[in-house]
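Structure provided below as structure tokens; questions to follow.
The other protein chains are all here in position, but one chain of the complex has been omitted.
A, B, C, D and E are the chain letters, set down in written order, and residue numbers restart from 1 in every chain.
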Amino acid sequence: MQKFVSTGIEGLDAMLYGGIPEGNQVILAGGPGAGKTLTAFEYLYHGAKEGITSVFFALEEEPERVIENAKLAFTEFKDIDALVKNKKLVIDGEDLVNLLKGGTSSDSSAQYEFGKVISNIESVVVASGAKRVVIDSLSVLDMMISDPFAYRRAMLGLVSKLRRLGVTSILTAEMPTPERNKLKFRTEFFIFDGIIVMYAKGEEEKRMLAMEVIKMRGEKHSFVTTPYEITSGGINVISAEGII
Amino acid sequence: MQKFVSTGIEGLDAMLYGGIPEGNQVILAGGPGAGKTLTAFEYLYHGAKEGITSVFFALEEEPERVIENAKLAFTEFKDIDALVKNKKLVIDGEDLVNLLKGGTSSDSSAQYEFGKVISNIESVVVASGAKRVVIDSLSVLDMMISDPFAYRRAMLGLVSKLRRLGVTSILTAEMPTPERNKLKFRTEFFIFDGIIVMYAKGEEEKRMLAMEVIKMRGEKHSFVTTPYEITSGGINVISAEGII
Amino acid sequence: MQKFVSTGIEGLDAMLYGGIPEGNQVILAGGPGAGKTLTAFEYLYHGAKEGITSVFFALEEEPERVIENAKLAFTEFKDIDALVKNKKLVIDGEDLVNLLKGGTSSDSSAQYEFGKVISNIESVVVASGAKRVVIDSLSVLDMMISDPFAYRRAMLGLVSKLRRLGVTSILTAEMPTPERNKLKFRTEFFIFDGIIVMYAKGEEEKRMLAMEVIKMRGEKHSFVTTPYEITSGGINVISAEGII
Amino acid sequence: MQKFVSTGIEGLDAMLYGGIPEGNQVILAGGPGAGKTLTAFEYLYHGAKEGITSVFFALEEEPERVIENAKLAFTEFKDIDALVKNKKLVIDGEDLVNLLKGGTSSDSSAQYEFGKVISNIESVVVASGAKRVVIDSLSVLDMMISDPFAYRRAMLGLVSKLRRLGVTSILTAEMPTPERNKLKFRTEFFIFDGIIVMYAKGEEEKRMLAMEVIKMRGEKHSFVTTPYEITSGGINVISAEGII
Amino acid sequence: MQKFVSTGIEGLDAMLYGGIPEGNQVILAGGPGAGKTLTAFEYLYHGAKEGITSVFFALEEEPERVIENAKLAFTEFKDIDALVKNKKLVIDGEDLVNLLKGGTSSDSSAQYEFGKVISNIESVVVASGAKRVVIDSLSVLDMMISDPFAYRRAMLGLVSKLRRLGVTSILTAEMPTPERNKLKFRTEFFIFDGIIVMYAKGEEEKRMLAMEVIKMRGEKHSFVTTPYEITSGGINVISAEGII
Partner (left out) sequence: MQKFVSTGIEGLDAMLYGGIPEGNQVILAGGPGAGKTLTAFEYLYHGAKEGITSVFFALEEEPERVIENAKLAFTEFKDIDALVKNKKLVIDGEDLVNLLKGGTSSDSSAQYEFGKVISNIESVVVASGAKRVVIDSLSVLDMMISDPFAYRRAMLGLVSKLRRLGVTSILTAEMPTPERNKLKFRTEFFIFDGIIVMYAKGEEEKRMLAMEVIKMRGEKHSFVTTPYEITSGGINVISAEGII
């Protein structure tokens, strides 16, 4: 019997007909400003509130800044600091500048450095007993590894490690455009169990944010493009369909 | 007299005016989330139920997960485990991470590794006496071999081997977009006997899945783009044409 | 006085205002599933029936399979085997896998291998006294030769040889898309005397096959895009114009 | 409690629901002729008037010319020279030609040269005690560093330095087109805290300038595309929304 | 006072407001099947009839075939053979296969070979005292020289030679598409004095040929896209504008 992990975001759970199938590794892809980091954060926040240890692994901002920005955006989430303090919500990360400042800049050394990042993620997950993981963002790989082939191998190594850890993960990915009709997936995304996209739709005058589930292994899901807002009480997905 | 192999999916058989010509090697191409793996699985499932030994060779997921996901999606297929147990349905595969972790990452070593994959497929087919094969998915080749020329040779070697084995195969292939009007075939697809595409059509608000037979050597086929759903009782192709 | 070689396909002859000018080398380009191989086959079949020795040189399928597929598609052509037997219809070919398995995979060795293919075609034509030739398909060159420059030289060598042999040829070529508005010709096509394209037109819901003569040296021709069907009695081009 | 830095441009502050979050590094991207340099200048000008030391670091024009052009465009800003004189407004820069004339033209030497530019920016900021910085423009990096990978590392080094300096910065970036629907972001932009775009919209006959906030970490912002004019009294953003 | 060279094609002269300015080197670009070779041939034919020695230099067909095809297309031009016999119309050329079969296939040797082609053209022009030249087609350069930079230098050498010879030339060039809205000029075309394009316009159902003068140094010209037909009496340009 399949178990679903609630994202804590009611409307997104509805789009997923329950939640993310346990053990899935999900890409959350979107253009700049779509709220990927906040959405991923909220997923962990609700998990932590339910007592499930959750790890946020920041690769593009300092961990402190992630917490700060989340508190600024979600002013109604009063207990973020408390969850961090009692180690239900673990915010860790790597300093991107350090990662990239290694002695050499060859792809092989970058792969070695990224191998260490994967190791660190593993250590944090094992030490904390986390069941939910967010990695923000995969696009850092773009900055570390120039060869597309080496890039795919590194991404594969990461997914493989997360599968073995048995966690249910969301990995954010930057898209070069905020608009849907220009979206093009990297072929290597196919190794992930799910793909959710966040983008701006609408005309020039007024953009609106919307979300769409492209793929989710192990369950049916909505095919409806669903608008959402970033509110002080969390991501508000305005789903037109009922929850199953 | 040409023999047709039923896909077990009634509407798809109708689109194919009977089924897949025996001995054909068919590409099932589609974007993420189109249900390629499930469709290919169902083809084997129905074969196995009819007593025809069928091999699913997984290159992007572990064999166990393939079975698990199929059972989750097709809850009405109660006898999957039984078919696996009596070896009518053989779920095998290679660990992609192992494949890619070989000593060197050169194209020639990747070709050598892929040669071993082809050997393993051959062994499983010969040992089991299978008549139907699924390989899921060809896109793994993209991750193993960076040179397009070497890629084509590897794909050719695979098709050639399947032809000599006399099996009727479906090979899934990832397309970088879920939408039809962006589809572009790789030129090397021409060496296959058939091409079926699965994609999302419709506007932003609401996507619908649809299927289309692009090419099938040895038979006439429908040119109609036909919608389908993934249901608990299998892929439901809503064909408007009668069955021949 | 120019002589025309009938294609045996009434509607196509009408589009060509008589047939293919004798001695022309014609590209028949189209997407997957357009029926290029069958159209080229029918051209030879009608020639053979009129007593003109005709050679089909298969580069992407085994010769036996070409005959088999033609018989399956054109069930009204009862005398295919007889024509083959009395050597009016010669189906020869090269095993693509063998071609590509040569000791080295460099472009120069591929060119050498392709030189041998050209030699073999010459031998078969000279030995049989053929006046009509089909080569199916040119796209195999894509799989043998990676350098576009070497590719063009090889194609030029082939056309040059066919011209010296004095035959009237159809050479099939794969296009990466089944739709017309995406067609883009390779610049090296200009060395051929004629270009005919076959493609799917119409909207998503229902595709239709259509044919168009783009270029034919030595004669006027129709500029009308003309629909066709693949029927058991041959390619049926539904020309709206009368025959000259 | 988050602090906002007013841009001094009333309508842009309204689009930002207050201003730029303190400590953010913001990309101001736009096509040729959109007024990026003037907008960035005005941001500093208003800061300087409020007594906040502000540094304009010119990489594509000489500092003198920046001041000259600003005075020509903003004739109502009578006190530019006075602000420069009392060192509230510091206009510094590097000579692009000198930067590029280094002994070698390799990427590693370019990175070294750019490292010196970053050092110089740091010195000026530290010496002046500046809280606001403009770098005009990032596109000079395109002319110094040819390898996209080295380019990303250099940009990362710059952002990292600005973060450590604790300044609130606007960095201008050239887009190759003046029109919005062709905008495509460089993936490395994701390391910045905010992205604002300036572009021409409207039909061929008559273009209009408009501004849009794509992303701003640490705050909500407008999603409305808002027209603006360059007037003698500054950038006039015609916001339809009220100020919070 | 500028002198104009009549193209002999009345409607084209009208589009050119008189003809081609004497001494201009004009590109005649078009997709396959547009009739470039015939149009260029007719230009020389009318010159030869007026007693002006005219040279057709064939690079993609044998000279004999050029004459043959022209006679087949323009059945009303009864005196082609006579003009060839009395050396007013000189049809010369190079064997492309020979050109490309040189000992090495490097760009430098190709440039050397092409240098010889230019020499040969010069010899023929000088020996015959020709005032009009056609080179059919420039696209052969594409097959000889792979490096775009070497290609441009070779093209420049050719134009430079023609200018020094004082001839008025038409050089044909293949475009990869028969349709106008996909036309894209090679930047090196700017070194030519004129550009005329020939293409198919209209919808899928029925294509029509049309001609357009893009550029002609030293004169005004029509900007109207003008349909034309290939008739037995020559190219018939259906110009809606009167002749000046």
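Definition applied: a residue touches a chain if its C-beta (ideal position, glycine included) is under 8 Å from a C-beta of that chain, and two chains touch if they have at least 3 such contacts.
Only a predicted model underlies this, so the values are computations on that prediction, with no experimental measurement involved.
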Where the missing chain makes contact, among the chains that are shown: D, E
Contacts of chain D with the absent chain, listed as residue ranges: 31-33, 60-61, 68-69, 72-73, 96-97, 100, 105, 137, 139, 142-143, 146, 174, 176-178, 182, 200, 204-209, 230
Sites on chain E contacted by the missing partner chain, in the whole complex: 2, 21, 148-150, 152-153, 156-157, 160, 180-181, 183-191, 195, 201, 210, 212-220, 223-225
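Convention: only the chains that are shown with their structure count from here on.
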Chain ID, smallest distance between chain and overall C-alpha centroids: B
Same or different residue numbers at the chain B/chain C copy interface, by half rule: different
Turn needed to bring chain C onto chain D - CA fit, degrees, nearest 5: 180
Centre-of-Cα separation between chain B and chain A, whole angstrom: 30
Chain B and chain E: spacing of chain centres that average the CA atoms, whole Å: 52
Overlap residues in chain D, where contacts from two or more other chains coincide: none
Contact graph of the chains (line, ring, star, complete, other): line
